[in-house]
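Here the complex is missing a single protein chain, while all its other protein chains stay put.
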Amino acid sequence: MSSGLEVKNLQKHFGGIVVANNICLDLKPGDRKALIGPNGAGKTTFANLLTGTLMPESGSIRLDGADILSLKESKRVRAGVAKTFQITTLFKAMSVRENIRLPILERERKSLNWLSSSASFPEVENEIEQLLTQFNLETFADLRVQDLAYGQQRLVEMALTLALKPRILILDEPSAGVPTSDAHIIIEAIERLPQDLAVLIIEHDMKLVFRVAARIVVLVNGAILLEGSPEEIAGNQQVRDLYLGASHAH
Amino acid sequence: MSTDAAKTLAVTPPRKRFRTRLLLDLVLIGIGSATFFLFPENLGFVTRVLIMIIFVLSLDLVIGYAGIATLGHAALFGSGAYAAGLFAVYISADPLIGLAIGIIAGAVIAFLSGLILLRAGGLTLLMLSIAIAQILQEIANKERPLTGGSDGLLGIDMDPIFGIFAFDFFGRTGFWYVFVILVMVFFLLKLVVASPFGLAARGIHESPARMRAIGTPVYWRLVGIYTLAGAIAGIAGALSAQVTELVSLEALGFTLSAEALIMLILGGTGRLYGAIFGTVIFMSVHHWAASIDPFNWLFVIGGLVLVVVYFVPEGLLGLPAKLRQWLRAGR
Partner (left out) sequence: MSVLSGILIDGFSYGMILFMIAVGLSVTMGLMRVINLAHGGFALLGGAFAHWLTSIASLNYALSVILSVLAVMLIAIAMERALYKKIYQFSELQQVLATIGIAFLMIASVNLFLGSTLLPIRAPAFFSTSIDLGFRSLPAHRLVVIIAGLVIAGGLYILLDRTRFGIQLRAAVDNRDMAASLGINTVKIYALTFSLGAGLAAFGGILGAELLPIEAYYPLRYMVLFLVVVAVGGMGSIAGSFFAAISLGIIDTAARYIVPDFGTVFFFIAMMIVLTLRPHGLLGRI
């Protein structure tokens, strides 16, 4: 039995367009992998296949050797696969603290409790404090998320997802919409993620990718073009032509 | 963002909020009790207001907290009313057992209709909610031998509460009976909206997709909330049947659903106090306008509704926050 996430021969198409073509990917505890590729390469589709938002036509997804393909979205979260969102769907009118409290209560199966205060569980509150500290959010704990800067909302997003205690964390464009001047906040937050967590980063910002990822997977037209270390990817002519070249042209 | 700015924007810490709220609750209970002595001639009307508050609180749980847009809440009120009324006429006239029957009826109808309703959203949900209330009303109308049909269910004659407090002609017992239940319902709901269950309801309201992503079975959670709201609407219906000793088809009618919605939005959704203020103001204006000019009070109500929706969409309880916003912008 192998530990971590094992994706084999994932196949999916929308109409006549193949969006996932025979994708194979491994994610071991402690991995920091980035998934890159031009727009429309199928990165988000792949992430949605992993979380169960979309179902593939064929292929397999195993977590620690156990098949999780048949599990629904909410069950996969409980199994340990969690993803941050590309467009923030945070609970905007709630405070940062409440945003983090919700997934912890859900994870601890306390959310059916309807007679005690939601803030009355000391171990939950401790965990919230730890996450607030880890993401430097203590000062903003009682602010509404809608009043935060975009970069901080991204941090809340990561804290919220991490609160689910996933073993596989998929970061979907963690720096999207964050001004370049604040990008370092996101990078630092990723660097401080738990060591044994398996992380897959889907990202446009190459600076961030080369900074945090140990391995990079290049996706083109729904298929994996190649996988390698940042140096290998940066030195590969095919990647330069197909992806980096295209992004430099902007 | 500076720490200073953080302070001005911050949500008031829960502990402090809790204390001011408790004070406010005591004041409200005081005012509520005082109405008994202030309007001895009008206890019937005051009691109807109190019953309506319970009903609108239930609607607030559904609309304000869980974000389920419904126009058929009368289905749950009417179920409680008919269940308690029929129970009193045919089985036992004990008020508390009758109340329990009303609660169960409201919860069961809410659970069953929720299974259908909550799969839908938007206009479809609105339509289905109206349809369910209309079907129930039609059934009550056609089962004339049992329910009295359009004449209403007559012949309810309640026993004394605990065998001691008899319902009197002036409605004194009725007032205190309803008032005590209202206070209990209100504090129960305060617990519920502050609980993990209530927090999850707000989460579903704000971002159902995210709730699914954190592993919440959103549909079943909504069914649960709707069932709880059904039980509370059932309480309101049962109280209405017992105190007025009549259940009419209007208890299941569209007008009741629409008026409850108006009261809720008038006061402000998503805050239990909004349900209280909205109901009191709407019913007082209604009572006053209808007694001055029984034919043209709809002008007043219609105008009031438009003014609120166009100018204070957060409801009257949203006014202070709005004023503060204006003042801050003006500085």
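In this document, chain identifiers A and B correspond to the written order of the chains, with residue numbering beginning at 1 in each.
We adopt the following convention: a contact is a pair of C-beta atoms (placed from the backbone, for glycine too) under 8 Å apart; a residue touches a chain by one contact, two chains touch by 3 or more.
Just so it is clear, the structure is predicted and the values come from calculations on it, not from any experiment.
Taking every chain of the complex into account, the absent chain touches B. Of B:258, B:285 or B:316, it is B:258 that touches the chain left out of the display.
Checked against the hidden chain, the listed residues B:19, B:119 or B:324 yield one contact partner: B:119.
Among B:146, B:209 or B:298, only B:298 touches the chain left out of the display.
Listed by residue number, the positions of chain B touching the unshown chain are 63, 69, 71, 116, 119-124, 126-128, 130-132, 134-135, 138-139, 142, 254-255, 258, 261-262, 265, 269, 295-296, 298-299, 301-306, 308-310, 313.
Definition applied: only the chains that are shown with their structure count from here on.
Chain contact summary for the complex, chain B toward chain A: residues 1, 3, 6, 9-11, 13-14, 191-192, 194-200, 202-203, 206-207, 209-217, 221, 224, 228. Taken together, the chain A residues at the contact with chain B in this complex read 51, 73-75, 77-78, 82-83, 85, 89-95, 98, 101-103, 105-107, 110-119, 139-140, 142-144, 147-149, 152, 160, 164.
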